[in-house]
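Note that one protein chain of the assembly has been removed; the remaining protein chains are unaltered in position.
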Amino acid sequence: MDAIILQVLNGLDKGSAYALIALGLTLIFGTLGVVNFAHGALFMLGAFCAVTLSRLLAISHETADPTRTDFLGNPLKVQTPYVEEWFGPEIGGTIVEWSVPLGILFAIPIMIAVGLAMERGLIRYFYKRPHADQILVTFGLAIVLQEVIKYFFGANPIPTPAPPALVGSLDFGVMIGFDPGSIIYPYWRLIYFVFAAILIAAVFAFLQFTTFGMVVRAGMADRETVGLLGIDIDKRFTIMFAIAAVVAGLAGVMYAPINSPNYHMGMDFLVLSFVVVVVGGMGSLGGAVLAGFLLGVLESFASMPQVTNVVPGINQIVIYLVAIIILLTRPRGLLGRKGVME
Amino acid sequence: MGILEVKNVNKSFGGLKALREVNLDVAEGSVHAIIGPNGAGKSTLLNTLIAKLTPDTGSVTFDGRPLIGMTPHQINQIGVARVFQTPEIFGELSLLENVMIPAFARRDGAFGLHAWNQVVAERDIRDRAMSLLADLKLDGKAHVEAQHLSRGDKRRLELAMCLVQEPKLLLLDEPTAGMSRADTNRTIELLKEIAKRGITMVVIEHDMHVVFSLAQKISVLAQGAIIAEDLPENIKGNPKVQEAYLGGAHL
Amino acid sequence: MLGLNKKDTSLFLIVVALTVFAPFILNPFPVGSDLAQFNAGYPDLMQRFLIFGIFAIGFNILFGLTGYLSFGHAAFLGVGSYAGVWMMKLLTMNVVPAILVSVVVAGLFSLLVGWISLRRSGIYFSILTLAFAQMSFALAYSVLTPITGGETGLQLSLSDPRVFGVSATPQGSIPLTNFFGLEMRDSAELALGGWLFTFNAGYYLCAVLMLAAFYVAIRIFRSPFGMMLKAVKSNQQRMQYTGLNPKPYTLAAFVISGMYAGLAGGLMVSMDPLAGAERMFWTASGEVVLMTILGGAGTLIGPVLGAGFIKYMENIVSKINEGILHTWFGFLPDGLEDFVVAVFYPFVGKGWHLTLGIMFMLVVIFLPGGIVEGGQRIARLFRRRPARAHERSVGAPSSSAAE
Partner (left out) sequence: MNKLTINRRGLIKSTAVVGAGLAMPHIFTRRANAFTNEPTGSTVTLGFNVPQTGPYADEGLDQLRAYQLAVEHLNGEGDGGMLNTFSSKALSGNGILGKKVAYVTGDTQTKSDAARASARSMIEKDGAVMITGGSSSGVAVAVQALCQEAGVIFMAGLTHANDTTGKDKKANGFRHFFNSYMSGAALAPVLETAYGTDRNAYYLTADYNWGYTTEQAIREATEAMGWNTVETVLTPLAATDFSSYIAPVLNSDADVLVLVHYGGNMVNSLTNAVQFGLRERQKNGKQFEIVVPLYSELMAKGAGANIKGIFGSQNWDWKLENMLGDRYVGTNAFVRSFGEKYGFPPSQAAHTGYVQAILYADAVERAGSFNPCAVAEALEGFEFDGLGNGPTLYRADDHQCFKDVVVVKGKENPEDEFDLVEIVEVTPTEQVTYAPDHPQFAGGELGSCNPGA
């Protein structure tokens, strides 16, 4: 039982990453009709916003310490971050440690700028082009973004820890009557889940309760008609693209402490998030979120030893197997609309 | 016994009853028009005939065979062809190819591989397609991509695609909608020609000029039900029909 | 000629000429010159051009004609490769049975995958094919290691129980792949002045099969069958109401393109008898999609050009290192030399992906029809503007989708 609760938590946690990426992907699909293969790269850029900020905060003042030597036998150069010099070691140290949460503030303007630049500079010329062309151009863009990051940060994963106060784990089991230590869950993963839930809710609320959102939803349903009503739908779609970029970016920032960011993390998620979007059903935001959580939970269950001992290799293929079954039984995925990219 | 019989067909979408207890009996070789106000269920009725929609209850038989349960291509294979309200053509293909494809379908059935036959070698099919295009004055554009045609030309192309199959029954959904008066008249002449070849036609039409020039029998559909079925001259005076159309305005 | 019309015949003859003389064309620079780096006329790469050309031609029969975008085609290539290696392990080192079995096995596998995946269309179809391919990759890499060799790939060993042939040569080596005794690695070389040209047996076997595959593709494009496939892409609804069942057509196209992939896989292991699981990974499926779009989807020659382009980048640009840049720009003054090298360095060697990404974007932005369109634009510059309508009427009946 405790094992199952743990896997449900894991599933929800994995699912929130899938859901966040898939949500942005499907927003872009739905509003702009663009197959965005660079969406994973946006997620990766978000994570590197956190990395960049932690690097920026750690920009240091170098002093040579003659009592110690470096690997070549020269005096060791000691690095003191400027923030520590300015605010004192205590506060300065804390600022450096809190670089990931601060990364959220840092990432929002950057992701907006990236999103706007991408849409205005490139994507908008591809609205009327075949999906194949969109795939080629966004895939090319994804490679370019990835290589640029690799050029500056290398291929190795970069550890980006959560603030020390949020490291460690919560003994969940005790709270619901299990033995201590049987269901413990890392704080940061819980935070990630809550953060994802808030972000998803915010996007839905925005689309549901604002006039802006109403127009966008109308545009998703029938772009031409809304255009005929004299509404500048293009401008709103540009903003939607930026929002999708921010959602992906924030998902990336918060993900950085869970797994050290590397330049290809976007590609690793890309295929999965496409599967999630399609299983959820094209053009359905709710479907994308639902499928994200569903696949996350199923993947977690499939990786339990009790399962893999019975069906070896099931953990390798469970997501794809489930995707096939769902698509064969429900032609348009879980909540898909008719006629979208069929 | 007509060639096409529709019996007690019902179809509803959610709570909306689109067709209720519709009966239709189309005599072989006749032109049968279906008229009615917007939203009366005319297109829905046509769609149930070609398996685009499945009726909830009721039966449709063509030439003595039940149509319900057949796939669209099977229905076509037994001799039913349809012209749509918005022309359904192969936009990226040339006019000639557009007409050759149904000709192949007619000759070889639903699936013929012919991977090895060069198109140019299929002389007879090609020649028939060309002559039909010539009949419809489209031969000059035989190698133009169909999507570049005018709306009227697209309709005529679609008609050609149906005619090349020499169907027993031709379903026409507003064949003259959006056409100029001159084009409409030309189409009427064309359809009369076709009728002379003995092809049964079911026509949905708004333009009463067209209806009364062509139809031998008219069914009037209102709110999903047939409210009248009669000869054209009798329909004009039918008060129920006048009632259905704009609350009694004259036709 | 050969049942092709005049335009197709000339295209085919050009491709024949290019293929036969590729060892000359691809080695334009003398050995030892600075630019010899750009020579691509060595057996491995020339074989790869043709093998991936076959793969892309086959993919284009499905994608270019019917518009169904399969994102799992690499699985058929992989399955074909495994089948080919197993034939060599168990039967004979002659490549003929290996290639035949590769084609058949890939055909059967694509029949299964196509049968299921073609129940859906559009992106739903793409994801179904992707799912099958990813499952194939994941299982081949892990659980199926006894059959597929897993991480290290399936390879020959000195103890293979070969029915026709020996397990090991008298010298104690694994026998080489051959075509009735002609070893695939055999080459003749021609030194002409400073130039050196290599004529490789394996290359010419690939060439024969590639030309056959290309010829078959032309015939399919021009046949009524090809016309039906274009009709599937254009308007499935009309196709149905015209009395045609689109499913058998799409399935046939799917299986044909799966068999092309199998042929490519079989040839790949015939040239180099090792089958790695990575060739089934989604990026490999993505690569053939990119090759086709890059070259020009729906055109006859485009996919081959796209395949050549990507393989050239992968094999030539990735080998340019800093040292080579310094030799090239050595004539510049020192400071300037370092600067120029620093500018170019991120784009070559370890940065070849960056160049590839940029090229993808440039091609799709400026040449919506792919490389073929680039060729047409250049050709147009050299011709006096012919009336387009006239050109159409004298061209092939289905010229709309070819070229």
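Read from first to last, the chains carry the letters A, B and C; within each, the first residue is number 1.
Going forward, a contact is a pair of C-beta atoms (placed from the backbone, for glycine too) under 8 Å apart; a residue touches a chain by one contact, two chains touch by 3 or more.
The model shown is predicted, which means the values in this text are computed figures rather than measured ones.
Shown chains touched by the missing chain in the whole complex: A, C.
Checked against the full complex, the one of C:Y141, C:Y204, C:Y249 or C:F360 touching the unshown chain is C:Y141.
Only one residue from A:T80, A:T94 or A:N259 touches the chain missing from this view: A:N259. Looking at C:T9, C:S187 or C:Q376, the residue that reaches the missing chain in the full complex is C:S187. Touching the omitted chain from chain A are residues 2-3, 6-7, 9-11, 13-14, 17, 68, 70-72, 76-77, 150, 154-159, 161, 167-169, 181-186, 188-189, 258-260, 262, 264-265, 268-269, 299-301, 303-305, 308, 312-313, 315-316. Within chain C, the residues in touch with the undisplayed chain are 30-32, 39, 42-45, 48, 138, 141-143, 145, 150-153, 155-159, 168, 171-174, 176, 181-183, 185-194, 196, 198, 201, 272, 274, 276, 278-279, 314-315, 318-319, 321, 323, 349-350, 352-353.
In this text, only the chains that are shown with their structure count from here on.
We define each chain's centre as the mean of its Cα atoms; on that basis chain A and chain C are separated by 34 Å. Annotation: 52 Å between the Cα-based centres of chain A and chain B. Within chain A, contacts with two or more other chains are made by no residue at all. The residues of chain B never reach two or more other chains; the list is empty. Taken in their complex, chain C has these residues touching chain B: 3-5, 219-220, 222-228, 230-231, 233-235, 237-245, 248-249, 252, 389, 392-393, 395-401. Chain contact summary for the complex, chain C toward chain A: residues 63, 69, 116, 119-124, 126-128, 130-132, 134-135, 138-139, 142-143, 282, 286, 289-290, 293-294, 297, 346, 351, 353-354, 356-361, 363-365, 368. In the complex of the two chains, the chain A residues touching chain C come out as 35, 122, 125, 129, 131-133, 135-137, 139-144, 146-148, 151, 271, 274-275, 278-279, 282, 312-313, 316-317, 320-321, 323-324, 327-328, 331-333, 341-342.
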